[in-house]
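Shown here: the complex without one of its protein chains, the others still in place.
Think of it as A, B and C in the order they're written, each chain with its own count starting at 1.
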C-alpha cells in the first residue's frame, strides 16, 4: 500500500503534527514534583474549550462511553427518571446505558435524520409538575445520522417551565468542533472524547460539569468508584490524579488545546462549517445520493450519505478502503448497507476533503452508482473557491 | 535540564524504542475491514502472557483501577462477601473500592512489609462452611511496600477446603514481570495495566478472566456498562470493540507482547530477578537504610527503602528529581517521608539500574544520609558481575 | 493552518510511515561491533534497486549534487572532455559543475521540453575517432521540464560505435521511480538522492558504479577527498564508513529499500506510470494549460504545466501554498512564472493526487485561469477508474 492512508471517519480524527510530536516522548512520573504545574493550567484551559467559567472539566482514562457512565453515576441514583430521545445509533446506546445502570428512561423515539424533539420534551417536562424527571439528555451531535440537535432550545424549555432537571449533553462528536456553549446554554454535564474535535488518539473521556451537577453529585447514590468525581476533585485540586493518568495523551492534549484556543473557538466552528459545506455540495451533486439529515439539522462534523438504490454502501466503504486507502464511516444499524459517512471534523483542510470526496466518487463509481465522474469534486471546488473569495475580501 | 530523564518509579515504566516507534503513527479507523485481523491474534497472544489457555483477556481503555472495577462489577453482586487483605496502599485502595461498590469485604489487616496472610485466609475460609464468601482477593505485588504475595498458596487453601470462591488477583505490577501462572494457579480474574510490565504508556486496563469467572458474570447483578464483559465478548469475537478502543496503545501493545513472547516469559522473570537482586544488594550496602519488605516476600519489580532516621525521604526524592533528573517512587501513606521506592520493572538493564542506584546515593548524601559514597554501586556491580559470570558459564 | 500539509514537489517526497517510524530513534555508534552486519546487506540490496549485479553502490552524506561531484572527481581528470546536453535547469547545472571542476564539456543545447539528443550524440561521438571524449552524460529525468531521456539509446550509440567513453547518468529523480537498468543499459555511473524515489529526507547521495568506472577511478587524477571511492570501498567492505555516516537516514533507507524490493521494481515503475497518467489527464482537461514535455518524453515522476497566458504561475504556487496548504513545484529559470510542476514520485496514491490536482485547480481558478472547476479532477477520476478496472480484471 503506497502513500498515506486517508481517514474520514467521524472519529478518530487526524492528529495534527504538533500533537503527534508532543506524544512522541518517553514516559514520566505522574507524581513528579512539577507534574501538578502542568496539570492545573491544562484543566483550567479546558474550561475555555467547553465554554464554562464556573464549572470544572474532568479527564478520565476512558473512551467517551466511559464519560457517559461518569455523567450518570455521579449525578443520579438508581431509579431516577431521565428524559431521553433516540434518533440514531449513539443516542440509542446512551438510552441503553441509562437502563442498564438502573435509571428509568422516558424515551422519545424520533425518526432518524432528525434531532432532539424539543416539542415533545416541552410537553413531557410540562406534564412533570412533580419534577420527577431528574435529568434531561440531549445528544448534540448524532454521529450515526449526521444530525445536530438544538441544545439551547432544550435549555429554554427547562427555563420556561422552571424545571430543575439537570441538562446532560453528549457532545462527543460536537465539542471543540461546532458551537457549544456550556455556560450560556446552561448545560450541567457535557461529555466529550479525545479522538474527535480534540484531535487526539482515543483514550480520554472528558466531562464538563456545572456547579449544579457537582452539587447533585454530593447526594447521588449510584455506585461508582473509577469514575468518582469527588476523588478527581480532591486530587485535581493539587494538580494530580487519583490513579495513573494517561500522561502521553495529556501531553498531546496540552498542544491540541493550545491550538484550539490560539485559533479561537468561534473560528474553529466557522472553519468546520466552511469545510462541511463543501462536502454537502458534493453529495448534492451526486446523482441518486442523498444526505440523511434533514436540511435544518445537518451536522458540520459528519455527513451521512444515502447511496442510490441498488448500490451496496458496505461495498463502497470496502472499495474505498482497499483500493483507495481511504477510510469512510459505515452506515450504522438500520443504515447499514444503505449509507456511508464522511467525517469532516478535527484537523482538516479543503485539499484533504477533496481527497475524501474523490475517494467516495471512485468507490461509488466502482460499485455501480451512476454519478458523473468529478461532479461532487466540481461542486466542492466551486464552494471552496467562493468561500475563499469571500474570505479574501474580508481579509 | 540536560540529558535524558531517568524513570525508576514502579510504573509507568520505560517504553522500549520499538514500542515507541510503533506508537508514532497516524490515527486509524477502528472499524476498518482489516482491523479485526489485527485484534484477534493480539487478544490470543495476550493469553500467553497471562498464562491461560482456557480463559480470555479483555483490554479496556482505562487505568488498572478501572480493571479492578471491571473485575468486581462483572462477577459479583451488591452485598456479596469477599475476603481481602490490606498490607499497603494499593491493597487498601482495593478494599475501599470493594466497599464503595457495595461488597461486604472481610478484611485482614497485615503489617506492612508482609504479604497475603495465607494462614488467616485458611482459617476464615475454613470457617465459611456455607460458602458465603464469593471471592478471595490477593494483591500479588503490593507496589507500596515492594512485597510479593504467594498466590499459589491461596489457591491451595481453596482447593484443600473445596471452597468455590473466585480467586481475584491484582497483578498490576506483577504480570509480565514476575512469575504469574493464571491457569496453573487457578486464578479466576487477574488485573493488569499497560504501564508496568507491558512497557506501555498508561491507558489500558487488562484482565485475564477464567471460564469460571465468565460463568459467574452471567448471573452477577452488580450494575455495569462501560466495563461489561458480555459486550466485550460479543465484539471481540469479531475482532472489534464495543466502543472506540485506544488504537495507538493497541499498536504499541502488539510490539510489547511480541517482545515478551520472543524472550519467553520465564526469561523475563529471570531477568527481572537478576536486576532486582542488584538493587537489593545496593540497599543493603547503604548504612542505615533498610528494605521494607520482609526477606522472603521481596518483590522483583519494586524495592521500598526505608531511609535512615533523620533523613527526609520526601527531600531525597525531590533532590533526585530536581538535581539529578531521576524519578524515584515516593513512600506512600504511612511510609511518606520515611521511605522511597526504586521501580525496577519493565524495560531495563544493569547500566540503567546503576544510574538509579547512583542517583539515590547522590540524593541520600545530599540529604544527610551517612552512607558511604559508591557503596551501593559497588555492591550492585559485584552482583551484576557475578550473575554475569554465571550466565556466561551457562551460555 | 489546519490539516496536513500536502507535498507535491518533485522531491523531497512524502516519507512513508514505516520509514518515518524507523528514523524516530536514538543515536547509535557507527563503529559498533554489529553495525557492519547492518550496512553490508543494505549496500548489497541497493544494487537491486540500481539493477546492477557487478557494480557497487556508494552512499555519501550529501545531496544529489554531491553525488554528481563524486561521479566526476573519481573517474575523470582535469581537462578531460565530456559530452553533455542541456535541456533544463538541472542538466544545465550539471554542465556548470563539469566546467567548474575543470572538465572540457562539449555541450549540446536542446530545446526545453525535449530530452537527450541521441542523434547529436551519435554524430559527435562518431566524429570522435580518437576517443577524446572520456564520458558521456545523460540526465535521465530533467526535473525542471518533466522530461525522461532515452538512456538506452545512448548506450546503443556507444556500442554501435565501439566508443569506450563512460556513460554517466543523472538519475536523481528517476532511479527507484521509473525504469532504470544500470547493468542492462551499460550505465557506468548512476547518481541518485535519498529524497526522491527512495522516499527519505534529503541528506544521502547515492551512486551506482560499474566495474569499468571503478577501474577508471584507479587512474583518474582529479583531486578528491570527501568523495573518494577508494576510501569508501576499503571501509564498506568491512561494513563501515570512512567517516561518520548519516545513521538515521541509513536506518530509514533500510526500510525504504525493503519496501521497494518487496513491491518489485517493475511494479514500482508501473504504479508510477499509473499515477502519472492521471495527472496528465487532468492537465489536458484544463483549458489553456499545456504539458511542457513533448508527448513521447513525458516523465512519470514530474509534470511541468504551462499556465494559460495572463496567469502568473508564481502566484498560482503561492496561492496553493498559503491558502490550500499544498506545495507545488515552481517553474524554474526560463519557465519561472510561466509554469508550475506537480511532483508525482515517491510514496503516493490516487487520492493524494486528486488532492494535488484539486489544489492546482483551486489555485489556478483563484488566479484567473478560465478552466472549468472539476474538469481536471473528473479526467483523473476517469483515468484512475479505468486503470483500476483493468487491474481488477487482471487480478
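The rule is simple: a residue touches a chain if its C-beta (ideal position, glycine included) is under 8 Å from a C-beta of that chain, and two chains touch if they have at least 3 such contacts.
Here the structure is a predicted model, which means the values were calculated and not measured.
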Contact set of the excluded chain (shown chains only): A, B, C
Contact with the hidden chain (one of C:57, C:167, C:192 or C:249): C:249
Hidden-chain contact residue, picked from the options B:3, B:162 or B:295: B:3
Subunit C, residues in touch with the chain not shown (by the definition above): 4-5, 7, 9, 11-15, 20, 23-24, 26-33, 61-66, 68-69, 78, 97, 100-102, 193, 195, 201-203, 222-226, 228, 242-249, 318, 321-322, 327, 329-330
Missing-chain contacts mapped onto subunit B: 1-4, 6, 14, 16-17, 24, 271, 323-326, 347-352, 354-355, 358-359, 361-362, 365-366, 372-375, 377-379, 381-382, 384-385, 388-389
Touch residues of subunit A, complete complex, unshown partner: 17, 20-22, 24-26
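The definition used in the following text is that only the chains that are shown with their structure count from here on.
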Chain whose mean Cα position lies farthest from subunit C: B
Same-site or different-site touching of subunit A by its copy subunit B, using the half cut: same
Most centrally placed chain, judged by C-alpha centres: A
Rounded Å distance, subunit B centre to subunit C centre (Cα mean): 53
For subunit A paired with subunit C, centre-to-centre distance based on mean C-alpha positions, whole Å: 45
Between subunit A and subunit B, centroid-to-centroid distance (C-alpha), Å: 35
Touching two or more other chains - residue numbers and ranges from subunit A: 4, 14, 24
